[in-house]
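Heads up, one of the protein chains got dropped from this complex, but the rest are sitting where they should.
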């Protein structure tokens, strides 16, 4: 068995109301350091994690949303957003943060690795992963 | 201000999946001891708290459902069940425990204080209470 | 007006404790009285002095303690809920044979009667939970 | 087969810890290996020795400790989650200047890398949460 | 009598808002806070649930929670009023009691 697995982080919770989104992100950062193939999937209220312009000064909690934008630097290659979840919530890709990615060795780069996908593709991507982390 | 209030316990959670139902019941027992007018309202998954025949031996948790049947002895006078919640869950009054009530002084008694009521009545009863406890 | 507050969730996992804190602070700053803050269910976990949250985040337990010091609040942790979840003061440690305590300053452990009394004595009971 | 288990909720408030325990016990009794039980989020609260649940109910913390003793399980509490919620062993007490510890027997505090390693090394990761 | 109802759950994840709307009386006040604020946004699958009771019930949304979640105040459903924590306190005072749909 190879020591590199395809890790999928299934995010289905809104930020701030509970800590799951934030502590899930902490695992993502560690997993990347273990040189696993890390992808993130945002489904249901998980799509709210990626909204732009989060400002937590009024609730006294730490704003962790800037961390999402740095995930490309942690070698996260894919961030998928479920289209149906996004649309039901009156949001579009324009409401979400963009995450740049660049391979330091090959200088290959992608402007935005956040990708909106349909339900069939979500099911496929979950199915193709080796491990699904749920929080 | 009188020291006797109309307390309404709003129960919206299934038993065992979380502890809210059980710890809510502990407050009911104490409130009765303070000689308040105590009523219970079962709405949404709260109606599951009253199902007959609960048997927790297989999950190793304490079966607290017999306590509901004793509430009449704790001077709880009313236990209301939201009809719409019950029907959506495929249940009827026959699936629920019966709770007897008797006034030791007047010998007035009621065979079963569990009463199925419609949505308008639920709203009215909540509105007429002095304090609503939510767990 | 006289308020009492019930907190049903522990710190960090749910926002309930943060919301309860912000609400209580706002009420006190408006000149209202807070008769009691009652911590129930996992809410009892707000009463541990053993937390060490990250430097760049809020310290929920400390927030409660400091608010209680400033306004002389009555922070009550339910004893039955605390026993299930391991919140212990000197009395509980002795009664249950525990070799350590973890209760935070300004919190005290008492019975559910304190919640019922708060509901009777206060003009409003405000519940924060999951 | 080699399993690892992740527990995301504390004892009593949610059934997650009970389910994880029953599952783990059943897996071990069938002869499977449990590489690691990782306690994350409020799951770290399973690792306190200060609980005193009612006599007529199960003792979740003790259940875990005894299962670990019988099968030599590796019960790991996430350090970052533990700091937020006040689960402390001797090392953490010293590092963070705490005057008490509350970690239960057979539990140890370590980093999130232990979860990632468990996911890499195990054939299956099974998550129990709210 | 008039009560304040509080809803802190996302209407997309849990049934709290739906039950609150079904079981609160005409003339009640309803405050959306924490993840409940997502219900206040225009153009969602649950917009009509809120929009259809504006007028009959008075709907409030807690501004600090709404802003924390990166939502724009221009996108709040018409007739829904934004309050801060002090406004939350005022609502509790102004109504006869609070019913929490946790």
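First chain written, first letter: the chains are A, B, C, D and E, and each begins at residue 1.
Just so it is clear, a residue touches a chain if its C-beta (ideal position, glycine included) is under 8 Å from a C-beta of that chain, and two chains touch if they have at least 3 such contacts.
All values derive from a computational prediction rather than experimental measurement.
J.: If I'm reading the header right, one chain is hidden. Which shown chains does it touch across the whole complex?
T.: By the stated touch criterion, the chain not on view contacts A, B, D, E.
J.: Using the document's contact rule, name the residues of subunit B that touch the chain not shown here.
T.: 13-18, 44-45, 48, 51-59, 61, 63, 65, 87-90, 95
J.: Can you list where subunit D touches the absent chain?
T.: 1, 3, 8, 15-16, 19, 22-23, 25-27, 29-30, 32, 124-130
J.: Could I get the residues of subunit A that touch the absent chain, sorted low to high?
T.: Spelled out for subunit A, the touching residues are 10, 12, 43-44, 82, 84, 119, 122-124, 126-132, 134-135.
By our rule, only the chains that are shown with their structure count from here on.
J.: Which other chains touch subunit C while also touching subunit E?
T.: Touches both subunit C and subunit E: A, B.
J.: Central chain, going by Cα centroids?
T.: Per-chain C-alpha centroids ranked by distance to the global centroid put C first.
J.: Quick check: more C-beta contact pairs at A-C or at A-D?
T.: A-D
J.: Starting from the mean Cα coordinates of subunit A and subunit E, work out the distance between those two points in Å.
T.: Here subunit A and subunit E have centroids separated by 29 Å.
J.: Measure off the straight-line distance from the CA centroid of subunit B to the CA centroid of subunit D, and report it in whole Å.
T.: Averaging C-alpha atoms per chain gives centres 35 Å apart.
J.: Provide the list of subunit E residues touching at least two other chains, using ranges where the numbers run on.
T.: 8, 34-35, 64, 84, 97-98, 100, 102, in rising order.
J.: Out of subunit D, which residues touch more than one other chain, so two or more?
T.: Correct list: 12-13, 41, 54, 80.
J.: Under the stated touch criterion, can you name all the chain pairs that qualify?
T.: Per the contact definition above, the touching pairs are A-C, A-D, A-E, B-C, B-D, B-E, C-D, C-E.
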